[in-house]
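Showing subunit A:
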Amino acid sequence: LSLAGCRGSANEGGGGGGSAASPGITDTTITLGITTPLSGATAGPGTCTVAGAKAYFGAKNAEGGIKFGDGKTRKVEIKTYDDGYDPQKSLANFQQMVSDNVFAEGIGLGTPTNRAFREAAISQKVPQILVMTGDPLFSDQKQSPWQLGLVPIYQNEGEAFGKLVAASGGAHKVAILSQNDDYGKGYVQGFKDAIKGNSSITVVGEQTYEATDTSVDAQLTQLAATGADVFFNAMSITPLVIASLQKAQQIGWKPSWFLPSNTSSPTAILQPGGATAYPGVYTVAFAKAPQSPEFAKDEDVVKFLSDLKQYGNYSDTPAFPHCMWSYIAGATLEKAFGSMTDPTRDSFMKALRNIKGLEAPLMLKGTSVDTTKDGQPAISTVLVQKYNGKGYATSSTFG
Partner candidate 1 sequence: MAARLSLNDVSLHFGGVRVLQDVSFEVEPGSIFGLVGPNGAGKTSLFNCISGHYKPSSGSITIDGTEVVGSAPSRLARLGLSRTFQHPALQLRATVLENVLLGGHLRLPGGPVSWALSLPHTTRAERAMRAEALELLERAGLGWAAHLPADELSHGLHKGIELWRALLSKPSLLLLDEPAAGLSHGEVEQLIETVRQVRAEQDITIVIVEHHMGLISALTDRVVVLDHGSKLMEGTAAQAQSDPRVIEAYIGKDAADDAA
Partner candidate 2 sequence: MATLSSSLRSRGARIALIAVVAIVLLAAPLFMPAIANLTLVRVGVYAVAVLGLNIVMGYAGQVNLGQIFFVGLGAYVTAYGVKQGWNILIVLIAACVIAGIVGLLVALAAARLGGLAIAMVTIALPIVGVPLAKRLDTFTGGSQGISAIFSTAPDWSGLFNDQWQYYIILVVAAAGFLLARALVRGKYGRAFAVVKDNEAVAASMGISPYWTKVLAFTIASVYGGASGFLYLAAVQYTSPETLSFGHSISLLAAMVIGGAGSIVGSLIGGAYYVFVPQFTNAIDPNFTTVSQGVILLAVLFLLPEGLVSLPRVLRRPTRRKPARAAPAGTPPSSAASPDPAPQNPAPASTERHDPS
Partner candidate 3 sequence: MTLLELDSVTASYGPVQVLDGVSLTVPEGGSVGILGANGAGKTTTLRAISGTVRTGGRIRFAGRDIRGRRPDQVAALGIAHVPEGRGTLAQLSVRENLLVGAYMRKDRKKISADIEYCLDLFPQLRERIGSRAAALSGGEQQMLAVGRAFMAKPKLLLLDEASLGLAPGTARSVYEAIRRLRVESGIAMLVVEQNANLAFTLVDTATVLETGRSVLTGTSAELKGMDEIRRAYLGG
C-alpha cells in the first residue's frame, strides 16, 4: 500500500530536530495562530484575547519587529480562528493552521477547546502555548511536552484566598457558590485545600450554578440563610456577578466577598454591583486593572489602552481581563523569541521554557513570569487584592 506515499507527509507536520526552519517562520516573519471563541456565549473574553495579542505585536511590528535569538528581526503575524467554544471546531481550526503553515498556536481561551487538539498538537509537534485555561494538564511537561499554560491554575487562585482567610485567625463561616465545571471546581478545591485542618473556618453552604443560567437568586437566598460571613464566589459570568452583588445586599446579606481574577473589574462589575456595601471584596490578580483609577495614569496601562485601540481594534476599556493577559503573553513570547537560537519549534519551546523573573508590562509588582516550574503555568504567582471603593490595593490581611 505504498500508494499512500505519493503525498507529502501529513503526520510528520515538520518540526522535528535539525535546524531547518520550521513551518511558519521566515527570515522576516513568524506566524502565530490563535483559535478562540469569537462568537457565541464566550465571545466576550474570546475577542478580548485576540485584541490583546494583536495590540502587543501590532505595536512591536510598528517599531520594526522583534529581534530573535538568531539575530534576525521578524514581524509577528497573527492568524485568528473562531471556534465558538466548540471542541470539534477548534480541532478543525488547528488542522487548518497546520495547513496554513502556522509556527505555533497559542493564547486561545477555553479548556475543552484546547484539550480537543492537544493530542494532535503533540503528535504533529506544534507548540500550543500560553493557553488561557487554568487546566493544570497543559502545564504538565511530561504529559504535555508541546504545551504551556499562561494563567494561574484555578487552584492557585482559590488557594491564595483560602490562605488569606486562614491566616486571619478569626472564626469564619464560609459560603461557596461556584460554576459547575472545572473552573469552579478548581477554585473550590484550591480554597478547601488551603483551609484544611483549620478548625475555626467552616464551610456552611456550597452551591453551584450553570454558565448558561440567567439568575442565581435562588442560590444566594439559600446561602444567605446560612448566615455565612465570608462568601467565596467562583463565578466567571460578568452579568451574574453584578446581579449577585446587588441581590445579596437586597436580601440583607453582607459577607466579605471573594471574586476570581477574571470577574472582578472595578468599573464593569463592582461599581454597578454596589460593592462598597460589603465589608470587603477581595480578588486575586497579577495584572493591573485598566479600569481602576489607581492605574489610570500608569504608563503600562496608558500604552496598553492605546495599543489596544490602535492595533487591537478595541476602543472600549475592556470588561474582561483577558486582553491584559494576552498582552502579557505577547511580552512572554517576545522574550522567548529573543532567546531562541534556531528558527525551529524545538528551539522555541526550549526558549519558552526558560523564562524566569520576567516582569512583563501590566504585571503587578510582586508577580512575574516564570516558565521553568514543571506543573505550573507561565504565571503562577497571584496577589490578593482588596477593593477600596475605586480600585484595588494589594492586601495581605483579611478583615
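In picking the candidates, the idea was that all candidates are chains of the complex that A comes from, given by their letters.
Here is the rule we go by: a residue touches a chain if its C-beta (ideal position, glycine included) is under 8 Å from a C-beta of that chain, and two chains touch if they have at least 3 such contacts; residues count from 1.
Remember, predicted model here, so these are calculated numbers, not experimental data.
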| item | value |
| --- | --- |
| Pick from 1, 2 or 3, the complex member that touches subunit A | 2 |
| Contact set on subunit A toward candidate 2 in their complex | 1-11, 38-40, 43, 47, 50, 80-82, 84-89, 91-93, 95-96, 98-99, 111-113, 115-116, 118-120, 135, 137, 180-183, 185, 210 |
